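As you look at this complex, bear in mind that one protein chain is not there, while each of the others sits in place.
== subunit A ==
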Amino acid sequence: LKLYRKRHPTLPCNVLKFKSTTIMLDCGLDMTSTLNFLPLPLVQSPRLSNLPGWSLKDGNAFLDKTELIDLSTVDVILISNYHCMMALPYITEHTGFMGTVYATEPTVQIGRLLMEELVNFIERVPKAQSASLWKNKDIQRLLPSPLKDAVEVSTWRRCYTMQEVNSALSKIQLVGYSQKIELFGAVQVTPLSSGYALGSSNWIIQSHYEKVSYVSGSSLLTTHPQPMDQASLKNSDVLILTGLTQIPTANPDSMVGEFCSNLALTVRNGGNVLVPCYPSGVIYDLLECLYQYIDSAGLSSIPFYFISPVANSSLEFSQIFAEWLCHNKQTKVYLPEPPFPHAELIQTNKLKHYPSIHGDFSNDFRQPCVVFTGHPSLRFGDVVHFMELWGKSSLNTVIFTEPDFSYLEALAPYQPLAMKCIYCPIDTRLNFIQVSKLLKEVQPLHVVCPEQYTQPPPAQSHRMDLMVDCQPPAMSYRRAEVLALPFKRRYEKIEIMPELADSLVPMEIKPGISLATVSAVLHTKDNKHVLQPPPRPAQPTGGKKRKRASDDIPDCKVLKPLLSGSIPVDQFVQTLEKHGFSDIKVEDTAKGHIVLLQEAETLIQIEEDSTHIICDDDEVLRVRLRDLVLKFLQKF
């Protein structure tokens, strides 16, 4: 049972080898390397192209994986949420991967939207040429920082295409919460609601005697998705814990408050607000908060724009996945009302959505306003345009809500910037207090988590509360490390055919414990083991045939009875004396006793699991002694 670890903990990618299956747990895509590149403007920007020390030559490239294992050996990939599947095309399309991917329907649909948006953002500003020579280590050394310090640039890849996305998604098999999926008869995997996003799941991977829980990107807060299923995680042998909050010190509720205050303050002063965000996820909750807040804050006349190639689909999809929503929202569907209030915002024209800044948007555009658009890295997408447009005025504000990118690095190419910048990272995933509550509730035998979670963050080394605290201490693992999970498989379940079971005659050896000897043929196929009755000994019809039969099946000799019990030495010595042996000496040894019959020059060695009679070629004596020994043992 081994766990291979890749990537950083909030975008996990782990490989679990368990009972002859190889399971990849998530395949998140770390896009922080894009911060090394210049933004891709929708219109040629003289400012950006003339920045000193910045190269505009190369296009888009993302980090791919190191070759720790042969990806073609991966049997299945389990996806826990749509953020954790962004690397899927890289794995399914170019590595010889032959397996199946399992994910819930909303995960696939919204994951598709995220990929579609990404591809669209990149492809709509095509590059005339792409440079890759700089990846040569000798040249890279000469590049300005931070490029020269970037690691493993040779593994950076171009963004995938829509074709690759479609092909990758076609390999996904949809599953529902609590659905049990058999993998080759060896293990059973089950997705459970994790409470983080629409369709997000934790996974249980279990055999008959072992249970591994994979907890990734879970939330105990009451937001839009179905609440987290904690009960099913109980009795785990190992709980793999990843995808905790990236900003443990930022309470999501306070951050939403901060978001609203800053938004109102800016708009009341006639400024515009830019919110770089993903097209799905927290945006639903933000829109819901704003829905409640704008009237009370007197902002009803301010337009809200949501600009993304997939804006429309995202807003509509969210309304149709009722069964994946929290109870509150589910009940609305029966009224019938749309579960999310953004439907009403759209109806009343307070929220408008557009595929891009071209077309209708430019006609409707009115300031001051609030714009939600991607990409949160500020390197591509419509957000680049708004940064250029509004960056010069101190009336405007950009509010960062996605925690995936360092906002200071994201802003770097736009400096000097007059616009106000507010950082309100909203990460609803588990924080450490919630983790310790969860672990107390679920009580796994062992907790396995990335190394980062077992020590306080480097910037706040005194915050002992910002780490996983459990008993026994969590086992940690690092990037690209192989970890042997701390339990041994001891049992295997074997079925007995009914006719074989009929023939057994159990004998009670202790109250409540019965034993029976079985002679059978063990049949193993698809990781299932069955005991079948042994074939009857073939009638000896002819020398040749008989020989062949003995090749096929084990020789069934007449079986000697099995013995059990222990020999009480004192009584045994008395018995020997009764039977005429004299001059008996007993010696204690480390493992048992030695009974010495000096006269007969015989030695009886009694140990816990064996008894030896050593006599000098006196078969009659040996048999006599053997029978005396057997009197003390049970036979069956």
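FYI, contacts are C-beta pairs under 8 Å (C-beta built on N, C-alpha and C of every residue); 3 or more make two chains touch, one makes a residue touch a chain; residues count from 1.
As a convention for this text, contacts and distances are computed from a predicted model.
K.L.:
One chain is missing here; what is its name in UniProt, given the choices "Vacuolar ATPase assembly protein VMA22", "Phosphatidylinositol glycan anchor biosynthesis, class S", "BRCA1 associated ATM activator 1" or "GDP-L-galactose phosphorylase"?
P.N.:
"BRCA1 associated ATM activator 1"
K.L.:
Please identify which residue in A:C289, A:L411 or A:I613 touches the non-displayed chain.
P.N.:
Residue touching the absent chain, from the options given: A:C289.
K.L.:
Have a look at A:N251, A:T575 or A:Q605 and name the one touching the chain we're not showing.
P.N.:
A:N251
K.L.:
Based on the whole complex, identify which of A:L265, A:C369 or A:A520 touches the chain you can't see.
P.N.:
A:L265
K.L.:
Give me the subunit A residues in contact with the hidden chain, please.
P.N.:
249-251, 254-258, 260-262, 264-265, 268-270, 289, 292-293, 295-298, 424, 460, 462-465
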